[in-house]
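What you see is the complex with one protein chain gone and the rest in place.
Chain IDs A and B follow the sequence of writing; residue 1 opens each chain.
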Amino acid sequence: MYIDRRSFLKLTALGLLALAAKPALDLISKPAAASALNGLIAGKRMAMVIDLNVCTALDGCVDCIAACHRVHNVPDIGNRKEEIKWLWEVGYNQAFPDQENKFAPEPLQDRRVLVLCNHCDNPPCVKVCPTQATWKRDDGIVMMDYHRCIGCRYCMAACPYGSRSFNWRDPRPYIKDIEQGYPTRTKGVVEKCNFCEERLADGLQPACVEACTSGALKFGDLKSGTEVHSLISSEFSLRRKAELGTLPQVYYVL
Amino acid sequence: MIENILRGGRKYWLLVSGLLLLIAAGLAAYLQQWNTGLAVTGLSRDISWGLYIANFTFFVGVAASAIMIVVPYYLHTAKEFRRILILGEFMAVAACLVAITFILVDLGQPARVLNIILYPSPSSVIFWDVVVLTVYLLLNIVLGWVALDAEYKEVNPPGWLKPLAIISIVWAVSIHTVTAFIYAGLAARIFWLTALLAPRFLASAFASGPALLILLALAMKKWGNFDPGNQSLDKVAKIVAYAISITVFFLLLEVFTVFYSRVPEAMAHFQYLLFGLDGHYGLVPWAWASVLLACVAIVLLVIPSSRKNHGILALACAAVFIAIWIDKGLGLVIPGFVPSPLGEISEYTPTLIEILITLGVWAMGGLIVTLLFKVVLNIRQGNQ
Partner (left out) sequence: MYDKGKIIGGLAIFLCLASFPVWYMAASGKADYRPNPVLPASENQCVESAQYMKEYHMQLMQQWRDQAVRQGDNIYVSSDNRTFDINLTGTCFKCHTSKADFCDRCHSYTGTAPNCWECHNVPPVNSPPQGIQ
């Protein structure tokens, strides 16, 4: 079929315009970004404060970890290679490697520190996700969309805290009692602590905060007047790897 | 033109059958991985990238190296590269496809891979890597095929081919720089957080790619009745010599920075790689083998008499290829994860399934190279 150059160029231009029409329309018709949740617990910047002075992890308490993993159907794979954990405890020097000080008081050095996703205000994991399967919500919670995750594990490489776990296999056989009220995940997706966003929507505190019997865990909006705000503005607190600029929102009161 | 892949002798069909067998084994292994999940690999919560991503990184470099032939030929009119130019471009096509396939086999949910395109994420370097790799693949397919078609018809290639080749030069630098940025932008992984990573990638790519091209050209000479020309081979070998020397130099720069400043976190990763850490020595023999092979190769390539001896040249090129495969593959990916962000040390050993899948993907690349080179061979022999 013969077509001269001018007609060809015109056709191509029309074709490209047609292809651009839907994305352009989507761009201008996108609804405004999500406003506050319909639930009771909402805010501008959610954060958690962990008071290491009262936490009884050193005595073997794992109430928070057990509650979190039960409520969210976190499987117990049974080996370190494939383990999935949203909340766990490590030694003081592991949590705060930049606080190298061999003359620090012994009680401090022996402390067990709870670690979890820090829901950073400048999250590197969100930056690197190629599908936006992880994103930062308006209230600061770093969310996971298990439907969209392609399992590339770039976010795991980008997280400076090692907070993320991957489902190397189908997790269901490794969940003792599936909590029907919350979905499980499937193989091939990354998961992590979600600050119990589904509980916040129902006006409940995060499972770990509720389960803690020593009152070491506090959660809330960082605006002035709240408990978390007064805690961190009146006591000395540390955050993990603060020098990296991720602006982590889990504060450890020492 | 493509019907030429069906015209070959006994050795050709033996090679093709062998490669198809390896691909079949790889597919069978991949089926296991598809059904069970990535638990069948040696990857773990701490070391979440391994053999697949290592190979991806390495082969993006091989793909980018085609410009080491394109630049002299198109920009410096080094006519002696004419015969091997198209081999370089087709090798780039195969390497590109191998790199992309390694990403696909590494994904936990590969059926959702189109999400990268459906939900573009400009802040993610992987998004840009998909874009640049796709364009580069298309560029090289067009460049190679159109040039071959012109050769087949014994006419000059169309005028627009040269500007496209110039674009491919810039683009080749971009694909490997973007791949380096995947690593170099992560504040979490101090082993990769260096501005020198992209130059290291480019230098090692420009050594390993042309080294592979020399090996392929020598193989074609021995078994395909194809003469790449001693002058062009020697020039490419010199390029490899320069590039591998710069690669080793860059590595020494990294070593100095880390071990002179003695920042503990930075040192730990290099210590694990080169000397072992806390009783874990898995990568140490590989690292030193890589260094040794590179140094031997430099000597062999710099001395003219050994460079011009094709037997020794082949050995030197194989040494370069293997040395850089180690250095840019597992020697890059694993130390980035060890120690973990919490200071924990674990090791990574690929499983049999991982190795079979890797071999299968390599065989796929080998098959593409074999088929495309066969077309080139048949056309050139037909034209004689």
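Here is the rule we go by: a contact is a pair of C-beta atoms (placed from the backbone, for glycine too) under 8 Å apart; a residue touches a chain by one contact, two chains touch by 3 or more.
Since the structure is predicted, the reported quantities are computational estimates derived from the model, not experimental observations.
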item: Chains in view that touch the one left out, judged over the entire complex; value: A
item: Residue in contact with the excluded chain [from A:K81, A:R137 or A:H229]; value: A:R137
item: Contacting the left-out chain in the complete assembly, out of A:A66, A:L108 or A:A201; value: A:A201
item: On subunit A, residues whose C-beta touches the chain left out of the figure; value: 31, 33-34, 37-39, 71, 135, 137-138, 143, 145-147, 170, 178-186, 197-202, 204
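The rule is short, and it goes like this: only the chains that are shown with their structure count from here on.
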item: Between subunit A and subunit B, centroid-to-centroid distance (C-alpha), Å; value: 35
item: Residues of subunit A touching subunit B in the complex; value: 80-84, 90, 93-95, 97, 100, 115, 124, 126-133, 148-154, 156-162, 165-170, 187-190, 241, 244-246
item: Complex contacts: residues of subunit B adjacent to subunit A; value: 36-39, 41, 43-46, 48-49, 103, 106-110, 112-113, 115-116, 118-119, 121, 123-127, 130, 182, 185-189, 264-265, 336-337, 340-344, 346
